[in-house]
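One structure, as C-alpha cells, below. Some questions next.
With one protein chain held back, the other chains of the complex are shown just where they sit.
For chain A:
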Amino acid sequence: MAEANVPGTRPEDIRPLSPHLQIYRWTWTMAMSVAHRITGAALYVGSLLLVIWLLALASGPEAFETAQWFFGSFLGRLILFGYTWALLHHMLGGIRHFIWDVGLGFDAASRHTLARLTLIASAALTLLVWVIGYAVS
C-alpha cells in the first residue's frame, strides 16, 4: 500500500499515491467532479434533442407531431427529465467552479458544503421546473 509519506502530515490527510478510482476513497468533491464531467458529456449528446425538435418544427406539421409524440411519451419524458437535471446540475457545478476561480471556497468545510449543495439544489430545481411544466401544460 503506497501512501504519500510526507513527515508531519496529519493522519487524516495521508493519501494513497495511486489516483485510481478503486483505491481512492470516495469523497463528495470527487463525486461532484465526476458528475460535472458526466453531465457535461450527457449534455453534449443531449444537444441533439434540441436539434431534432427544431428541425422537426422547421420541417412541417407531420414531423413536428411525431417529435411531440416522442417527447411526450414515457421514454421521451424520462430523457427530458434527465436532461433537465443534467443541465441544472452542470450549471450549478459550473457556478461552483466560478467561486473557485475567484479564489474562494477552497477550505474543507466549504468544499464539502458546495459539493452537497450542487446535488441538493439541482434535484430541487429539476422538480420545480417539472412541477411548473405540468402546471402550465
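Structural remarks
Going forward, a contact is a pair of C-beta atoms (placed from the backbone, for glycine too) under 8 Å apart; a residue touches a chain by one contact, two chains touch by 3 or more; residues count from 1.
Throughout what follows, contacts and distances are computed from a predicted model.
Remark: of the listed names "Putative protease", "NitT/TauT family transport system ATP-binding protein", "Succinate dehydrogenase hydrophobic membrane anchor subunit" or "Fe-S cluster assembly protein SufD", the one matching the undisplayed chain in UniProt is "Succinate dehydrogenase hydrophobic membrane anchor subunit". In the complete complex, the hidden chain is touched by one of A:V6, A:A58, A:L75 or A:A109, namely A:A58. Touching the omitted chain from chain A are residues 37, 40-41, 43-44, 47-48, 50-51, 54-55, 57-58, 60-61, 64-65, 72, 80, 84, 87-88, 91, 94-95, 97-98, 101, 129, 132-133, 136-137.
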